[in-house]
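In this view, the complex is presented without one of its protein chains, the others remaining in place.
For chain A:
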Amino acid sequence: MTSTTTPQPAIRVQNLEKSFKDLHVLRGVDFDVAPGSIFALLGSNGAGKTTIVRILSTLLRADAGAATVNGFAVSTDPLRVRESISLTGQFAAVDEILSGRENLVLVARLRHLPSPGRIADDLLARFDLTEAGSRRVSTYSGGMRRRLDIAMSLIGQPAVVFLDEPTTGLDPEARLDVWQVIKELSAQGTTVLLTTQYLDEAEQLADRIAILHQGRIIANGTLAELKQLLPPATVEYVEKQPSLEDIFLALVGNDDVRETIGKDKS
């Protein structure tokens, strides 16, 4: 895509409002996302995270306020917005009956790119799906589906990627894989807007974190800035206990997990 040198934000949201009948989901949301950064939108279920993502990806119209993505207004220039973005929703939006490779080829065709077959093969290799590439997606595990889903989102190198709860329902190993992909994306200069209800996910990945609560952004800053909102830390001596995640990963070993995932559905 065309990368502009202007310092304007990759995403700008101003006073966004949206209601569904009597339910006032967004009550004036404001935030900016800097180009190439990872921005986490944190909130509990029903806080309105998905509504924001749907408005920014031109699937839903806002009642009031303005939003621009990559410099284009979602309300007046939706086609240019769609050229700039890709969306990975909460549920892996992959075609179950097609093979993994066919899913990728389809998206490359719809983005009107030359040599869709080569693009598909490259992504299969990058996402560890080469072996499964010719199998129907209905035989994939949850982690494989999510990897394919994200791979489909990267076709055409969109400037902005929306990831709506990308790790919900994944096992710890698949979750780490997704985190790795998100970090790589950002390293390549892609802007990532991530929604999550996992605090550690925001902590691990995000350059900035905004907390959405009852339709408004109640806090927005870097992790360090958010930590300053609380009283200074007091020093206590606590025995360091391994988390269950540490134990799980230590016991099964990373390679074993991946093999189990690959085999259990085939």
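Keep this in mind: a contact is a pair of C-beta atoms (placed from the backbone, for glycine too) under 8 Å apart; a residue touches a chain by one contact, two chains touch by 3 or more; residues count from 1.
Please note the rule applied: contacts and distances are computed from a predicted model.
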| item | value |
| --- | --- |
| UniProt protein name of the chain not shown, from "ATP citrate lyase", "ATP synthase epsilon chain", "Transport permease protein" or "Electron transfer flavoprotein subunit beta" | "Transport permease protein" |
| Candidate in contact with the missing chain, chosen from A:V94, A:M144, A:L163 or A:A210 | A:V94 |
| Given A:V107, A:I209 or A:L226, the one touching the chain that is not displayed | A:V107 |
| Positions on chain A where the hidden chain makes contact | 54, 57-61, 79, 82-83, 85-87, 89-98, 102, 106-107, 109-112, 136, 152 |
